[in-house]
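With one protein chain withheld, the remaining protein chains of the complex are depicted in position.
Letters A and B name the chains as they come in the text, with residue numbers starting at 1 for each one.
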Amino acid sequence: MKARPAVWLTWGALAFFMLNLAGIVGAVVTNSFAESWFGTWLPDGYTGKWYGEAWRDYRLLDVLVVTFQVAIAVVVISVLIGVPTAYALARRNFPGKKLLNVLFLLPILMPPMTYGIPLATVLYKFHLAGSMAGVIAANLVPAVPFVVLTMTPFIEQIDTKIEAAARMCGANTVAIFTRVLAPLLVPGILAASILVLVRTVGMFELTFLTAGPTSQTLVVSLYEAMSSAGIRPQQMVDSMAVIYTGSMLLLLVIALRFVNPTQLVTRLKEPA
Amino acid sequence: MTGQRFAELHLDHVRRAFGDTLALKGMDLTIKGGEFVALLGPSGCGKSTALNCLAGLLPLTGGRITLDSRRIDDLPPEKRGFGMVFQNYALFPHMSVRRNIGFGLSMRKTPKAELTRRVDEAVRLVQLEEHQHKFPAQLSGGQQQRVAIARAIVLEPPLVLMDEPLSNLDAALRLEMRTEIRRLHQSLGLTTVYVTHDQEEALALADRLVVLRLGEVQQVGSPEEVYAHPVNRYVAGFMGYRNMIPVTVTAQDDERATVRADGVELVGVKREELADHAVAAVRPEDFAVVTEAGENTLDATVEIVEYHGREQAVEARLRDGTQLHVRTNSRLAPGDAIRLKVPVERVLVFS
């Protein structure tokens, strides 16, 4: 097969992009291990002390605990609300369904800032801002619609005849949910949970707008650390950024085990 | 196992609309306990709608359903206690064969010992002993079919509903399962309503046929009645009268009609009041290829011949262009001029 220039151009551009990306990540990782690094190709010496200092100074354990609590709460609540909603929206046609569909799409389509600022205002009004509850509430706004969106194809692929068969066997609605639908939806719920987890840990704007000093998640305290970088060495911020990216990478690797990224749009195949 | 028998299930002007179209236009039907009733018709005739209304899976637009004078059409499906076999079987993919079959019993909080006993019995009845711990995905189509049937009958329901249960099977398996269903019905005596588009299946299985068209009942009767005496040209067409020859009526009395087709006189059985124009319905196998002229003969030219083993399926054309389907033992070739004779009692004249 003769090499076509278009192919080489594509791979070439991709390689260039990747090379720059590697440089960007490499620069941060290198700096996080650097004794000091000013205006040279490589740092003068290497040390791991910045990680320890960042861990202590930024109280990363507390931050990670908060991040974890917020993320788990958001996942659990959004699945509990989102799955029944997705079911009703997938299975019934009723007056007002279109409106509800749009309402569940808007929080994903809107930049978080646009509803984040009014939401923060409302939360301040009810004295919820700054608390963990406020952060969780704010993060639920895009998370619930995201669960609805992710679950819909999973629900649609379950043959309605299976539910009809369960009804004919005498199962009531609760039994259909617990005995038939829930076991069949486990892969979908797992996928949605993991994706919501990744999104919540990475969600900056909403947490930033609603968090107080004790309810900051990792991504927000990272931003705060960088904004006030003058006080502490750059390397500490960088080592914290590496910790953040490391945990996100871990989550993503787990997520990719459960979700095939190319099947996010096309219908998901029947679970085996 | 014997079903809790009822005396009479009564459909009283049951109607069902989808948007503006009436899928079922006021169906009246009485089903007696122990009967095997087949709803027969092409797709879109309303037979599946009728079945789903009976099951409670579709709400009625009008009318009522009563079981021994108790109104049941406002009960949800799970409260009616009927069994149903679905076209694609609708087995629970995450449950083993045994748990699929026992699902209805566990919904009724049946004690463990009785549940085990009854599932054992059902598994034996459909001959799935070897496969009872497998999952649906590990079974062949015929085996899945057996699970679906066992799941429907294990509850000994007063009524078993079957929605084209054999249409997903290949031809050989279909015949085998057909016999199986008949055998189960004979041994258990469960009242059954069976939906199909296959007239042969309906004739083979049912005690009574209900022929539907465009949401209306055309004819209700025993297989013999419907097969031999279709009430209109639509039912006739469905019962194998493939030739519908346009004719002009020249004379009619109470039983017979004399008609003219392709310039030739035909005499047939009058099935409806006739105006000037009518159709004469003839089954392909009722034509005989003859040599001499005589009563009730038509001249035609052979166009296409299909070899079917003992017989040939022949398409021939009359001089006026009407196409005829003929089945015959005679060896014919395209282009042959043939003379076809049909007995008077095998020509049905419809308006």
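Assume a residue touches a chain if its C-beta (ideal position, glycine included) is under 8 Å from a C-beta of that chain, and two chains touch if they have at least 3 such contacts.
The rule is short, and it goes like this: contacts and distances are computed from a predicted model.
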Of "cytochrome-c oxidase", "histidine kinase", "ABC transporter permease" or "Carbon monoxide dehydrogenase", the UniProt protein name belonging to the chain not shown is "ABC transporter permease"
Touch assignment to the omitted chain, from A:G82, A:G170 or A:G188, lands on A:G82
Against the hidden chain, subunit A presents residues 6-7, 10-11, 13-14, 17-18, 20-21, 23-28, 31, 38-39, 41, 80-82, 84-85, 87-89, 91-95, 97, 100, 103-104, 106-107, 109-122, 137-138, 140-141, 144-145, 148, 157, 173, 198, 202, 204-205, 209, 219, 222-223, 226-227, 234, 237-238, 241-242, 244-245, 248-249, 251-253, 256, 261-269
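The working rule: only the chains that are shown with their structure count from here on.
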When centres are defined as mean Cα positions, the distance from subunit A to subunit B in whole Å is 55
Note: in the complex, subunit A contacts subunit B through residues 159, 161-162, 164-172, 175, 179-180, 183-184, 270-272
In their shared complex, subunit A is touched by residues of subunit B numbered 55-57, 76-78, 81-84, 86-88, 90-94, 103-104, 107-108, 137, 151-152, 155, 161
